[in-house]
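One protein chain omitted, others in place.
On to chain A.
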Amino acid sequence: MGKSVFRPYVESEALRSDRSARDRLRHRHKVREAIRHNIADIVAEESIIGQSPDKIVKVPIRGVREYRFIFGEDAPGVGTGTGDTRPGQTVGAAPGQGPGGGGPGQQPGVDYYETDITLEELVDIMFEDLDLPHMERKQLRQIEVESARKRKGFRRVGVRAHLDKRRTAMARVRRAVASRAGIPQAESELRFPFHRDDLKYRRLVRDIRPQSNAAVLCIMDTSGSMDTMKKYLARSFFFLLYQFVRTRYRNVEVVFIAHDVQAHEVSEEEFFTKGESGGTAISSGYLKALEVIQERYHPTLWNLYAFHCSDGDNWAQDNPAALKAAQALCAVCNLFGYGEIKPLNSGSYGESLLRVFEALTAPNFHSLMIEGKDQIWPSFKEFLTHEREAETAERGA
């Protein structure tokens, strides 16, 4: 037998040959596609609501599994024990969804695959999926911030501190050459003083950057009839709205208004955990919202988005007042929405405010019915199409 061949390690080769780069890229591409494909399911998962944008979301990827004919999970397997294994003993958790994954799974080529993305990225994909054109920021609603000044050209007058010495000196030389009219000799003898015309000052202007502000007003019914499931649905919707607005405006503020018979402005935490009690007077929530707008978010400076979630069990006498307040809100908000949450088999098919709001015809009002998790995304999409309509209507006017 001849000698064996040894090929030494060549560093430059290692740096150059990243052979899997292309296949990896293609794989990532497929992952993103798969996420987009399943975005509705992912959004309906509870874990993404109310989290920071840096939060890592585990997203199951169905599109990039490699399918083959394989045996189901009920097929038995064989393992090595530690010497004292007895029948009936538990040796591990069965793989969760789908086959494979941890545990003593023996099937080849089977894997349950998930990837990590940040919430931020997920939201991006969500909005890409929506395929909405960027809203044009309204001229009127851009406020001027005098955050900085910047140089823009030069001028003859100004304060000493802004004097541009180099340009001033150059201006003097230029004037001197011109005054000698092409006779070079006399240069060194004569003193040639600065003149006021030589002085050049830097011109500073205020740097006006248009900045767009938006406020999201989350109004929620926290009366006795709102149970955990309904709140969860409401929360999902608010989250989406907030995320959506956040991608459109630089400065976004959120206001949480909880109401039963009376309305209060609360913190986000309180908003979602506040115990349910009492009856419902929806108008109180709207009036509170109007009050907050009046105080802090003047509609000429702020893009306002208001959304109200309730189960529609309003105190009947309050309905006319609620309608009136809703009309007032429509007048000041970019978009005002009302979502009626009636989970299936929740048993509360009582009053519906949807009928009451039928009287409201403002183009930027939109009411919808949410019956379950899977409807959040479609209804949100629908809600935003109204935003577009409202925009076009406004622009047309």
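What we mean here is this: contacts are C-beta pairs under 8 Å (C-beta built on N, C-alpha and C of every residue); 3 or more make two chains touch, one makes a residue touch a chain; residues count from 1.
Please note the rule applied: contacts and distances are computed from a predicted model.
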Check: Quick one: the chain not pictured, UniProt calls it what, "Aspartyl/glutamyl-tRNA(Asn/Gln) amidotransferase subunit B", "ABC transporter", "Stage V sporulation protein R" or "Cytochrome C oxidase subunit I"?
Finding: "Stage V sporulation protein R"
Note to self: I'm checking contacts with the chain that's been left out. Which of A:70, A:173, A:205 or A:359 qualifies?
What the structure shows: A:70
Note to self: Considering the whole complex, not just the chains shown, which residues of chain A touch the missing one?
What the structure shows: 1-9, 14, 17-20, 22-30, 64-94, 96, 98-99, 103-104, 106-108, 110-111, 113
